[in-house]
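Notes to accompany the following structure.
As you look at this complex, bear in mind that one protein chain is not there, while each of the others sits in place.
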Amino acid sequence: MTTAIPAEAARPARTPRPTTTPPRRRPRRHRPSAWAYAAPALLVYTGFLVYPALQSVYLSLTSWDGITPDKEFVGLDNYRHLADDPVIGTAVRNNLLWTLVTILLPMLLGLALALALNSRLVRGRSFLRTVFYAPAVLPLVSVATIWGWLYNPTDGAINEALTTLGLEALTHAWLGDDSTALWATMVPAVWVRTGFPLLLYLAALQGIPRELHESAAMDGANAWQRFRHVTLPGLRPTNHIVLALSLIESFKVFDLIYALTYGGPGRSTQVLGTWMYFNVFQYYQSGYGAAIAVVITLVAVFVGIPYVLSQTKD
Amino acid sequence: MAATIPASRTVRTVGASVALGLLGLVWFAPLLVLVTTALRTGADLASSGTISWPGSWTLDNFADAWKIGDFSTTYRNSLLIAVVKVPLGVAVSALLAYALAKLDLRFRRSVMFFVFLGLTVPLYIAIVPLFTMLRSVYLTDTLAGLLPAYLAFGIPFTTLVLHQFFRRVPDELIEAARIDGAGDFRIFWQFMLPLALPALVTVAILDTVATWNELLIALIMLSSPENSTLPLGMLNFSGAFSTNHTGLSAGILIAVVPILVLYALLQRWIVGGLTAGAVKG
């Protein structure tokens, strides 16, 4: 495996190449003993996640109400019903918008904060790292409570801040209007979810040796060039994983929307995750809810393909 | 120090620190609401609302919250779960990630897909089958019954993050160790783990937070108060028709502050854990 990232990153700089081992491909020799390492995790995972999940695939082919012992087999009826359920359209659209915003902003913010909080220019880094990470440790239901207070149209902090800034025209019932409610749920999402990329980027920045920066600096590279040619390439694998994991997380969004808007006003902020939940748990339509879940999983699998390929090629 | 740093650098240090400090203040402001609400009396909150400076201060909410949330029980239970679950989960995931990244596991790509798939499974859909499974072995309403489910739902995430970090450890290092006579496990233990320390700490933090806040599985699996976990205890703050906001805020702080402290302590391991140059340049 020759893609030790830092080496590649060092290209523009004077590279001190190690003189000993030349880069070479590992012998392609599968070792049965590797399974001993993989087995414990795979067994627990298969038994307690995959197996129950597969059962729900079966449920999606029934009209089970979630209570009655009998489950009537209805074939693909639930999947056909997806097409004429008007909420599905809203939910898919909301999911896409939500996913886009709540991936990009936390990633960019997380990266910027990680760079800043890793920079020797900033004092009190250790304290600030805790401050910026703090929202990420809150239970999402508490996050929703706090932001419900902040968004209060009458005396909430957000409208009051706008008024204080002389922007009274912009005050709005953010969560109480079909056209702004979804966007309003994204703000706390970004607030909470920036901690995750921040943490991963901070860890990844440690993998980029200081010498690379130093030698690049000696070669006369300015700050931007060093970021562009040393830092950024070094973060590439982290970008992959942050992107993949955030994509899935965003796509599965449930708690925050459930607690903040309950899918409302009306059904304007329903996403696939909440709509599945309402069907499975509240409408006694477990079969249909399971079908929604299967669709969520299928979509997410497609998202996963490029990631897994990028992670397994040599 | 200051003498050796050019003046412009000092200015930039101050500028950057102040700018980031201000941003930090804005970032923290919503939490400040939580803190002030926890520190005011219920009557003060009732008459002034959440977004206002408390007219009277009190620490009583914390004592009340401790009782209402049954924290002496729920804390013990959540701690027990976290202390067992997080190290165990990180350990088995690290082994799997190691096998995937460095051991030429057969069907590696398929296994990766298989594990990745787990991230996409919404918890809500697996919960009822999971419940019936655990019921058949009489593990519902036990803390031990939470463990397999928590482990299973943590494994994909932890494995994929660790895999990505393990991949970056240069093969040359491993080959060198192997030439020195180290076996797979010694390489894992003596090279991989120490080199991936920032990643291990990272996933441990993320895993702790997820475990600490998990509500749905606990809600469905547990029913006795003596087995309750923290998020279940938090439900006690909502009555049938009203919520005790001052108590709830105090309760959230009681529940969350230890995690923040843990993070504050552990983050130096993320940031300082990997000595420069340990990974080949």
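When the chains are written out, they are named A and B in that same order, and each has its own residue count from 1.
What we mean here is this: a residue touches a chain if its C-beta (ideal position, glycine included) is under 8 Å from a C-beta of that chain, and two chains touch if they have at least 3 such contacts.
Criterion: contacts and distances are computed from a predicted model.
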Per UniProt record, name of the chain withheld from view ["Extracellular solute-binding protein", "Dihydroorotate dehydrogenase", "Rod shape-determining protein MreD" or "Heme exporter protein D"]: "Extracellular solute-binding protein"
Where the missing chain makes contact, among the chains that are shown: A, B
Identified contact with the non-displayed chain, of A:181, A:244 or A:308: A:181
Footprint left on subunit A by the chain that the document does not show: 65-69, 148-149, 151-155, 172-178, 181, 184, 261-262, 264-268, 278, 281-285
Subunit B residues that touch the omitted chain in the full complex: 41-43, 45-49, 68, 127-128, 131-132, 135-136, 138, 140-141, 219-220, 223-225, 235-243, 245
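FYI, only the chains that are shown with their structure count from here on.
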Subunit A-subunit B separation of Cα centroids, rounded to whole Å: 15
Interfacial residue positions of subunit A with respect to subunit B in the complex: 1, 4-7, 10, 16, 18, 20-21, 23, 26, 28-35, 37-38, 40-42, 44-45, 47-53, 55-56, 59, 66, 116-119, 121-124, 126, 128-142, 145-147, 149-150, 152, 155-157, 160, 191, 196, 199-200, 202-203, 206-207, 209-212, 237-238, 240-241, 244-245, 248, 251-252, 254, 273, 276-277, 280-281, 286, 289-290, 293, 296-297, 300-301, 304-305, 307-309, 311-312
Touching residues on subunit B, where the partner in the complex is subunit A: 9, 12-13, 16-17, 20-21, 24, 27-31, 33-34, 49-52, 92-93, 95-96, 98-100, 103-106, 108-109, 111-122, 124-130, 133, 148-149, 151-153, 155-157, 159-161, 163-165, 167-168, 170-172, 175-176, 184, 188, 198-199, 201-202, 205-206, 209, 212-213, 215, 231, 234, 245, 248, 252, 255-256, 259-260, 263-264, 267-268, 270-274, 276-277, 279-281
